[in-house]
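Read through the structure below, which is laid out as structure tokens, and then see the notes.
Heads up, one of the protein chains got dropped from this complex, but the rest are sitting where they should.
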Amino acid sequence: MLQIRNLSISFTMYDVGLRQRQVTPITQLDLDVQAGELIAVIGASGSGKSLLAHAVLGILPHNATVTGDMIYKGSQLTTEKQRQWRGSEIALIPQSVASLDPLQAVGSQVQRAAVLSGIPRDQARDAQKGTFDRYQLGAQVGKLLPHQISGGMARRVLLATATIGNANLLIADEPTPGLHQDIVEETLQHLRELADRGKGVILITHDIEAALTVSDKIAVFYAGTTVETALASDFTGKGEPLRHPYTKALWHALPRNGFQPLPGVQPNPDALPTGCLFTDRCPIVTPECHEERPENRPLRDGFVRCIHA
Amino acid sequence: MLKAENIMYRYHHNQPYILEDVSLSVADGEIVGLSGPSGRGKTTLAKILAGYLKPLSGTVTLDNMPLSTKCYNPIQLIFQHPEFAINPRWRIRQVLGEVQSPKNDYLHRLSLDTAWLDRYPHELSSGELQRVAVARVLNENTRYFIADEMTAMLDAVTQAQIWDAVLEHARLYNMSILMISHDDALLEAICDRVVIV
Partner (left out) sequence: MTQTTQPASMKQAQIKMPTWFTVKNRRGKTILTIGISLGFILLVMIAGLLIDPESLRTNLPDRNLAPSWDYPFGTDWLGRDMLTRTLIGLSLSLRIGLIAATISAVIAGLLGLAAAMFGGIVDDIITWLIDVFLSLPHLVLLILISFALGGGTRGVVIAVAITHWPSLARVIRAEALKIRQSDYVQLSRQFGHSDWWIARKHIAPHIVPQFIVGLILLFPHAILHEAALSFVGIGLAPHTPAIGIILSEAMRHLSTGYWWLAVLPGLALLVSVKLFDILGENLRDLLNPKTSQG
């Protein structure tokens, strides 16, 4: 449904005085999302995951420059198409109730989302009732203000705003931080349901264990690029089916898998190494790794950006 | 020994008590976990132990003496969101320097890049900021380290790195740790014992 090839996002920022510099947090990103599939995008904070969501929706700030291809259902995703399809074809599930107007009842905000995604005004109320029913939100919840609803209800309201337009591609940006475990599970289940109904779902998160419970595929981000695309089932045992050394490090860093730390930090977009981006931390680095960045090549039902995999 | 005895606390006299007759003790060098459903007052208890809040009744003692408020508190609390725990107008060098001049071995152990010292907080990611917040208090004066969901927002590798550094420091300096977490596997991997609230 969505194919992203070689995506790069740069920002022009001010340094000192009038001097400007370019910062490129995302480079050579590849991603595929199929209908009926839930793909989780895993990465550390600062790896550029949220930027991906904003890029697909066309809501990057004004000083951003985007290169590469984003192809949705066969055609290029241009700025006009993004504006046209925002809400009706491609929708973002916001991170928190902070995205809602604190002074307006949630019911009417969901209705507004419906109208914005193309549903005629007179049908908006019914649409809102429909989604509220689907997510077990009572009619009286619609009259409450965002700060009056509990965490779990808030999550479901945000889901309602995103799904009311019947979008086919849904992007959930970090839907789980700071939430009670039960709500986390419920939220993930709702996302799984959406995928099972034939939608394409991108789940952006740092929590790999949460992602594994509902995803079909996992795309691993590091320093602004995709280093591996794996099946959820590859994450098992000692991580032998995993392809990229960073993915293996992520797996082994989990408390139940050995709690192994990997020294070093993700390189800063200002100072990316030449060659593979993982060279300064990789346990199996060799001189060839420094020469040029590996291609994203297919390997065993997935993709990997490593010459040693 | 850090001891909290018969703590009673509520945020407002119109609300029910969030902590009712709660007692907890952490011995020197011990690593204790605090777990349980949210809303049960774990963060409140942590703040009381670290001196941010005063209990309505009950006592908190360190080696049988009341907590002092004048100098560096040997009981330090690390918050879940490092963005709020750091002054956004200060550069990182100043942030670290608020406690002591940044020692190179801690910078290294927590993988703090020296390039960060000249940056502003909004230029660092949450993982990097949390390392700064932790590095700030890892010194010989901190005897009790209270971590309130310290790594809940961080990826697995950063989580392992930060805890590795903290545990090593704890071993070297006999620092005690009280950690609040909902991640049972994490608690099991780190703690000597776990208290469920």
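Order as written gives the chain letters A and B; numbering starts at 1 within each chain.
Going forward, a residue touches a chain if its C-beta (ideal position, glycine included) is under 8 Å from a C-beta of that chain, and two chains touch if they have at least 3 such contacts.
Small disclaimer: the values here were computed from a predicted structure and weren't measured.
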{"item": "Sole residue of A:Q20, A:Q104, A:S150 or A:T236 that reaches the chain not shown, by the stated touch rule", "value": "A:Q20"}
{"item": "Footprint left on chain B by the chain that the document does not show", "value": "50-52, 69-73, 76-77, 79, 81, 84-89, 98-99, 120, 122"}
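We adopt the following convention: only the chains that are shown with their structure count from here on.
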{"item": "Complex contacts: residues of chain A adjacent to chain B", "value": "42-46, 177-178, 180-181, 206-208, 249-251, 253-256, 259-266, 268, 271"}
{"item": "Partner chain A, residues of chain B touching it in the complex", "value": "37-38, 80, 111, 113, 115, 124-128, 152-161, 163-164, 182-183, 185-186, 188-190"}
